[in-house]
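Yeah, one chain of the complex is gone here, protein chain that is, but the others are all in their spots.
Chain naming follows the written order as A and B, and within any one chain the residues start at number 1.
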Amino acid sequence: MDITTDTQKPTPSPAPGPTGPGDQRAARGATRPGDRIFLGLSRGSGILVLVIMAAIAAFLTYRAILAISKDEANFFTTFEWNPSGVPAEFGIAVLAFGTIVSSIIAMVIAVPIAVGIALFITHYAPRRLGGPIAYVIDLLAAVPSIVYGLWGALVLVPHLNGLYGWLDQYLGWTGILEWNGGAPRSLFTVGILLAIMILPIITNVSREVFRQVPRMHEEAALALGATRWEVIRMSVIPFGRSGVISASMLGLGRALGETMAVAMVLSPTFDISPSLLDPGGGTFAQNIASKFNEATVMGQDALIASGLVLFVITLAVNGAARMIIARRKEYSGANA
Amino acid sequence: MSHATLTPKSRSSLRGATLPKWFPWAVAGGSVLLGLGISAAAGLHSSIQWALIAAVLFVAGSYGISARVEGVRQAKDRVATSMVWVAFLMALIPLLSLIWETVKQGVKVLDGYFLSHSMGVVADSEPGGGIYHAILGTLEQVGLATLFSVPIGVLTAIYLVEYGRGRLAKAVTFFVDVMTGIPSIVAGLFVLSLWVLILDMGPSGIAGSFALCILMIPVVVRSTEEMLKLVPNELREASLALGVPKWRTILKVVLPTSIGGIVTGVMLAVARITGETAPVLLLVWGTDFINANPFQDPQESLPMYIYLQYSAGSDPAYDRAWAAALTLIAFIMILNLAARGIARWKAPKTGR
């Protein structure tokens, strides 16, 4: 009985021996109809995925070009969003600023803490505690962003008044941490909320990486008389570094694209404030969500153009994360 | 193991001075008290502030005392330990607060009436009303999205694992990865530009489902791929060697072996898209009335409902938002737990 697959040509003659019922007929053909249909279906699904991606890029680009061609101002540098005006003037400078700044704040807060928790779970927590904690963090990764937004707006924001006053008092002289006393719904708050939101995912990925550190590398350090921290510094961190970087990039990708939580917490303005604690700026996703329903067709096109920029930025970030992971796979032969 | 030996015994190289086991706890307790004291003295009200002060005191205190008694290397070790603990506790506070507040605020109006009524005749500023229309909308939109995504996702994964060699498979793998990272608002924008602006259709549940599909397909592909890869090759070869055609081998041997993991992955994907708001906001719009037809006219969904109630800005509306959030979290957690349950239950058969 010969087996035919899409990569193999059928072997010339059916082998003798017991044959399954109903198999005789099909053994002669180039490929069985069943195989052909099934391959077609699964390959078709794969192609459909490509088509969807291509369509996303094409449609967004098409409408974005429509919008940008009518933009009377510089799309990248203008501090204004008035696509329905005469003349239409809009630019993404403020959105880019807000998106990047809030994401950077989120990363600065979340990455060290996430790495800390990951180390806590893998190397510090009592064994009986580590499992349940990892489990809870897994579940927290599943909490939808709208709930983080609700909590952020109704619980976190009121609690931040004290911290804001403090930052203003001691660090206000820097200019970037000055506070005019308004509601703490600034990019800084957004950064804190985003940090809380991306913490579980960065923790989970880092934890997996730390767990994969070969036992023998840790024992090598231990046998040299290293303390627990030195073991981590010598064996765990070097092994896990690229994994942590790509975990952070995944978190960054989420922070950049986060919509509802930002829309609920931020009070957006369309200018850039030098202080992170005062209202100022907006993010791509938040701007789309809050402006879309009232927008004219031209306004929608303009928002789509900004969405395309966001798409490209997240693509770049995720691409970088994947490249780092792929490179790590090549190196992991070293621990064979 | 490490008992307190602060007394100067005959010191050998093996015998470093070691602080007693209760030392970290003592420093932690002292730091919290001192943090509270300083805050009270300075008139600081925010719990965030005294917690930060206590955390800094804890780390600095551990280092200072340990460096003096045990030496710098041990002190560094203790600092690392205390920072890891601080990181853990600091992260725990907001996460616990999130759960605590949602439950505390959510149970206020969550009852049978709330689950079985819509917002039809209720003004935003009044108490009353419910989420029936939102639950209905969520179930329909997510159900439709699952209906489209699962066959496409599973078949794509089968293609990648069982057939895929060469350029097409590489391209699919790459773009599935890319899709994983698409922000949900961009997925919404895409369907919107296609559906509403080009095909000139109005908002409806199904439009939202399409956007949710874009978010769900890559998750299903990834998890199914992982599960299929876990099926040992010997099993496939055993079946093929019996003369079973490849497609029947996949259907009768490979898929049944990995079905537990695939179901788990699908449920996790469902849990993920259930909480999506942004695409629904763009494509389904939301309504206060019951609309059981996902193919026409705006619908509501749970996350959408939370957002609209929050935006309404009155106390009764906030209560409703919390109750809806609690419902949503409960739904997602049940899905998650069930998915993990299935994974665990099926694990011995699929894993090695």
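Quick note on the criterion: contacts are C-beta pairs under 8 Å (C-beta built on N, C-alpha and C of every residue); 3 or more make two chains touch, one makes a residue touch a chain.
Just so we're on the same page, contacts and distances are computed from a predicted model.
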Original post:
Just by its UniProt name, which of "Betaine-aldehyde dehydrogenase", "Phosphate ABC transporter ATP-binding protein", "NADH-quinone oxidoreductase subunit J" or "Cbb3-type cytochrome oxidase maturation protein" is the chain not shown in this complex?
Top reply: "Phosphate ABC transporter ATP-binding protein"
Original post:
Which residue among A:E72, A:E219 or A:D271 touches the omitted chain?
Top reply: A:E219
Original post:
Which residue from A:L41, A:M234 or A:M298 sits in contact with the chain not drawn here?
Top reply: A:M234
Subject >> Interface with the unshown chain - residue positions in subunit B >> reply: 1-3, 5, 9, 12-16, 18, 73
Subject >> Touching residues (missing chain, whole complex) on subunit A >> reply: 127, 214, 216-217, 219-227, 230, 234-235, 238-239, 331, 334-335
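By definition in this document, only the chains that are shown with their structure count from here on.
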Original post:
Can you name the residues of subunit B that touch subunit A in the complex?
Top reply: 44-49, 52, 73-74, 76-77, 79-81, 83-88, 90-91, 94-95, 97-98, 101-102, 151-153, 155-156, 158-160, 162-165, 168-169, 171-172, 175-187, 189-190, 192-194, 197-198, 214, 217-218, 221, 240-248, 250-251, 268, 271-272, 274-278, 281-282, 285, 303, 306-307, 310, 318, 321-322, 325, 328-329, 332-333, 336
Original post:
Given the complex with subunit B, which residues does subunit A contribute to the contact?
Top reply: 1, 3-7, 19-20, 23, 26, 32, 34-35, 37-39, 41-50, 52-53, 55-56, 59-60, 62-63, 112-117, 119-120, 124-125, 133, 136-140, 142-151, 153-156, 159-163, 166, 196, 199-200, 203, 227-230, 232, 250, 253, 256-260, 264, 284-285, 288-289, 292-293, 297, 300, 303-304, 307, 310-311, 314-315, 317-319, 322
